[in-house]
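Everything on this sheet refers to the single structure shown next.
Left out: one protein chain. Kept in place: all the others.
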Amino acid sequence: MRRVRRLVPLQRLRELSLVLILIIVIVIFGNQIDNYYTPRTFNRISSTVALITLVAVGQTLVLLTRNVDLSVGSMVGFTAYYLGRHLSKTEDMSPMVLAAMAMGIGGAMGLINGLLVAYGRIPAIVVTLGTMAIYRGALVRYSDSKSVATRELPPWIKDLPQETLYKFGEYELRALPGIALGAVIIFFFILLYSSFGRRLYAIGSSPEAAHLAGIHAPRMVTLAFTLCGALSGLGGMVYLARFGTITVEAGRGLELQVVAAAVVGGVSITGGSGTVLGAMLGAILIGTLEQSLIRMQINEFWKDAVMGLCIIVAVSVDRILINQLTPWWSRTELQRMPEEPHAEV
Amino acid sequence: MKMRKLQLLLVVVVLLTLSAGLVRAQDDPEPIKAEPGADLDMVLLPKTLGNAVFDEAHEGAMEADEELENEGDLIFNAPTPDNAIPGQIEIIEASITQEVDAIMISANDYEQLLPSTQKAMDDDITVVTWDSPVAPEGEDLFIAQVDFTEVGSVMANMALDILGEEGGQFAILSATPDASNQNAWIEAMKALLEEDDTYANLELVDVVYGNDDPDDSYNEALGLVDSYPDLELIMAPTTVGIAAAAKAMQDEELCGEIAVSGLGLPSEMQEFVENGCSQEFALWSFKDLGYLTYYVSYLLATDAMDAEEGVTFEAGRMGTYTIEADPNREGGLRVLMGPFSLYNADNLEEWAAGGDEGATVEATEEAN
Amino acid sequence: MTADPLLEIRNVSKQFGATKALDSVSLTLYPGEVHALLGENGAGKSTLIKIMTGIHQPDSGEILLQGHPISLHNSAQAQKHGIAAIYQEPLVFPDLNIAENIFISHQRRNPLVRWGKLYRDAEKVLAQLGVALDVRALARGLPLAAQQTVEIAKAISMDVRVLIMDEPTASLSIHEVKQLFALVRNLRKAGVAILFISHRMDEVFEIADRVTVFRDGQFVSMAPVAEVTPERAIRDMVGREIGDIFVKEPSPRGDVILSVKALSREPRFRNINFELHAGEVLGLAGLVGAGRTDVALALFGIAPAHHGHIEYLGKEVHIHSPKQATQMGMVYVPEDRRQHGLVLPMSLMANISLPSVKNYRNQFGMVQHHKEAATAEHYRQQLSIRTSSLSMPAGKLSGGNQQKVVLSKWLNTKPRLLILDEPTRGIDVGAKQEVHRLINDLAQQGLAILMISSDLPEVLAMSDRVLVMREGQQMGIFERHEATQETIMAAAIGQSVEKPVERAAEYA
Partner (left out) sequence: MQRSKLWARLKSWEALLFIILCVVIFVNLRLSSHYLDLNNLANIFHLSIEKSLMVLIMAFVIINGEIDLSVASIMALGATVLAERYEAGWSIAAGLALALLVGLGCGLLNGLFVAYMGIPSLIVTLAGQIGYRGAARIILEDRSVGDFPKWFTSLGQDGFIGPFPITSFLFLALFILGLVVLQYSVFGRYVYAIGNNRAAAEYAGINAKQVKVTLFMLSGLIAALAGACYAARLGNVRANAAEGFELDVITIVLLGGVSIFGGTGTMLGVGLSLLVVLNLRNGMSLSNVDGNTQTSVVGSLLILSVLIPNWMQRLQRLLSHLFAKNPKLFNRGGAAEPKSPVSVHQ
């Protein structure tokens, strides 16, 4: 037992429990829906989940530092529109440049959030509640509430969604999920092995201790927000590629889905614990639910109710599992080494 | 000689003029014409911001505004989707406070706007609805883009064109489950499929809702494809839905197998027609709708015309129209704009080249 | 002290708004010495530490390291210069594992984390301390002593030249204090300069080479430990004579208030039996982690016992919530004032009336502030709480006064039984004595008092009887006359030492 506990830290355990829940969900729907276990279903879900996952990774970074970013939806929308406009004007543009541009714009907006939170000392929820509205307003002004039409875009971006990076049989890894997966892997390792990542955990875990340990929290927090913005920007590019038509409403309401995904994935909104892997699993879980509910052809009007129910159940199950496991999983007593007792004082 | 000729000519002219007068006297009264140069503040209030069709309507209204040399302002304002109905109410109330002369509403709800629109009418503000109406007691009249039953038949015919005589399975991807327009149209279509044998082979398998949100519509479209292996056509009576569905088919490389049709904006649909994801779709010109709406409101607000059944008037470049009873709404008045424009590969190029607005279909054709 | 000074602090002053925290104080640390710094709370000790660790910058004066003036703008810089501090309230990262906690400050130096090495090194460092912890376990929920140990390990891990210890022993048991001192002596041999701050005189005189005393932000005295007597040190600190530690006067032992039979909550404690009479102070002694606090929490209904019986005023009771316990007249003054004792941002007055606020309603159910104020004023005088106003947030008070507020708040509920957990931990000598007097008076008035304390002299001076616990087990109850530091310590540590390790393993 001890050995297992040494090898499998609590975080992995959480993720395993999520995988378990996911499997259960899939099995349940598998029995309900005929020809459910098809590559198609997989490809569907993977491409749907890509956007949420990508942004959820960024959100995780912010959540780890005991903050939250509600402006992701607006950042996705703004970037998507800006890129669309730009592409409709300029003839050819390499994907890399566009991606860089996307992350640049998103990063800039994220930077503003970060500076306001870290150096303006304003609680993140206040800042991002504000910038959510401000960035959306900026989009409306900039676009003059016109929209970008698919026909204005160069073919390569429109074909991006059906690009296939890797094929195992019928199961395809499409470009957009590929991007998301890439982000997940990169940030998984950054968070696990880089001192930057560890310090993000430290800050969220105990700000005052971090301060005394000489960690410059403001810089870290700003960086986290900037990265979150950059990933949202990339999300904007994904959004553009996926939907082609971009209105001023693009990405509205995304923030709550993303937070939901991250939290279902076991990322603590009180900071300090959680992984991008978990966030991705959370996104997949929700995505699977949505797609499956669409497939179930249950009464249109029942979908929302079922969705809400599923989320709360998923979270509760996870919570119970963890509460049961944590105590005996990571518990340690101070053990004195054998030594002669000193009675006299 | 000369003299006589001259007299003759005179007589002829007189006779002609007389006869002309007589002729006129017999047929309908002179269509009412608008008197330019009035000073009216008018509000154009579409359902929401961020939907291309309403921008086009705005253009149309501005065009009319130019023509009529209105001294006052043309205010274009709309709520955000997450605040659609209360937002429209707020804007109406604000307009009442500002004592504007006319409000032109594309209503987000059939009843919920009533209290405020009635309030507006009490302060004798002209209330004209377009695109989607409110209950008759809350408006002067409704500018109907096309006959609602006609939308159903047009969709049915497009389905027939695409699926052919042997027919096949098709599904409807609508806007929100509670969008009154779409529901009316879908009902009309269902009714037609029921009673008319020409459509016997068209099998409507499902109606799903994309909430006029590209993301949802996209997923719902794919959901349909997965749920119905034999599906051949997705019919989307909403511009957001049809574009999203077409994009989805394109991304999944299903364009050959599953056709997408419905009501779409040429500007958004052009490329999908070109790459064969959508053979054919229909829409009326929102630009004209805005233009006509403005004209009617102007006429009513200047008291040049009253909202009464049978009144005929002239709406600038669009010619003459007559106010008629609205068959779909008990005691409601409407001006039926029409006609539908069908778009397909042939006429879209012309359209893109700025040519005429597609091949017009006459309502009468559909009736029988 | 032949060597050159390692760290010199020259005429450093620091002002916060109106209050002068430090008034041109000087202090010199030589390599290989333990320099004790004494002073009541508010004497400026903490400010000095914060300046030495770069958290605050002095308004005037300078700091020299080996004769070279240095400027410290953040704790990172201080650490680069080899200046580290161990704080009174251990500050660990609950979500990071113990190894990371120990090496958190190193991460700046190497951008990548090599976990295997990290764990091995962490185990090494802990071994130096003579303790073993699962370095992979999260720090969340570690007992205070373990957290303290992690803190010390953290400081050692970065080769310190100047180590500041701000009341490091406050939460340690005698045994751990001995281990700590052994370690301090090693460090001293290694030529580290140690600034040692403590309220426990005996410790100071055991470990220190030189003693400096501050009062009200000013330097008062500095002398080799040989030339200092406890009395003199205390006089310098408080500026007035204080007798030796206050001893409880015998009080009439009334009838049984609380009787506990075979109380257990595995794995924390098991089979606890005792009776508590009115007017009696029952000391609860033992090493930290012996389960004393857990017994208190069980009685107060926060972590109810699983087995056993509690009889209160002759009736068997099952206590499941603090609310219930409070209504029964059984109250608990927690060990951690700031976390559990007070609502820091709320006014002193509101804190005092919090448990009994229902009694201050008028017929419309509205709280009458003037009555609250009256009560607060009453206790302010009775317990001589030093504050400029009753509406001052509790968080702004000094430790001693905060403790008095917590006591007032509970006394105001007119309890029959008072459970005190480390009642004088981390509060200055003056306040400590006042608290002792208060405990005595309350006993005289017939309250039953259960007092948990790691401060042996305190236990011996204040208790009528002493219950000693070890590893969650009751080792025995000593009558006052038979209780000596030796007997109690022997019981607390136990005879064999291998066994507890195994047990700990079982419960782990």
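Quick notes on this one:
In this document, chain identifiers A, B and C correspond to the written order of the chains, with residue numbering beginning at 1 in each.
The rule is short, and it goes like this: a contact is a pair of C-beta atoms (placed from the backbone, for glycine too) under 8 Å apart; a residue touches a chain by one contact, two chains touch by 3 or more.
These numbers were taken from a predicted model, which means no experiment stands behind them.
Among C:158, C:187 or C:354, the one in contact with the hidden chain is C:354.
Within the complete assembly, A:116 is the residue of A:72, A:98, A:116 or A:213 that touches the hidden chain.
One of B:60, B:87 or B:290 touches the chain omitted from the figure, and that residue is B:87.
For subunit C, the residues touching the chain absent from view are 15, 17-18, 59, 300, 302, 321-323, 325-327, 332, 334, 339-346, 350, 354-355, 357-358, 361, 365-367, 388-389, 391-393, 396, 409.
Interface residues of subunit A facing the missing partner chain: 116, 120-123, 125-127, 129-134, 136-141, 145, 248, 253, 256, 259-260, 263, 269-270, 299, 301-309, 311-312, 315-316, 319, 323.
Subunit B meets the missing chain through residues 49, 75, 77-80, 82-83, 85-87, 89-91, 93-94, 96-99, 109-112, 114-115, 176-178, 183.
In this text, only the chains that are shown with their structure count from here on.
Chain centres here are Cα means. That of subunit A falls 42 Å from that of subunit C. Subunit B and subunit C have CA centres that are 78 Å apart.
On the side of subunit A, the complex with subunit C involves touching residues 5-6, 9-10, 192-196, 198-199, 201-202, 204-206, 208-216, 272-273, 330-345.
The touching residues of subunit B, counted against subunit A in their complex, run 48-52, 55, 80-82, 177, 206, 208-209, 213-215, 218-220, 222-223, 226-227, 229, 240, 243-244, 247, 250-253, 265, 267-268, 270-272. Interface residues of subunit C, counted against subunit A in their complex, comprise 53, 55, 74-79, 85, 87, 91-98, 100, 104-105, 107-108, 110-113, 127, 130-134, 136-138, 140-143, 145-146, 149, 174-175, 178-179, 202, 289, 456, 485-486, 489-490, 493-495, 497-498, 500-501, 504-505, 507-508.
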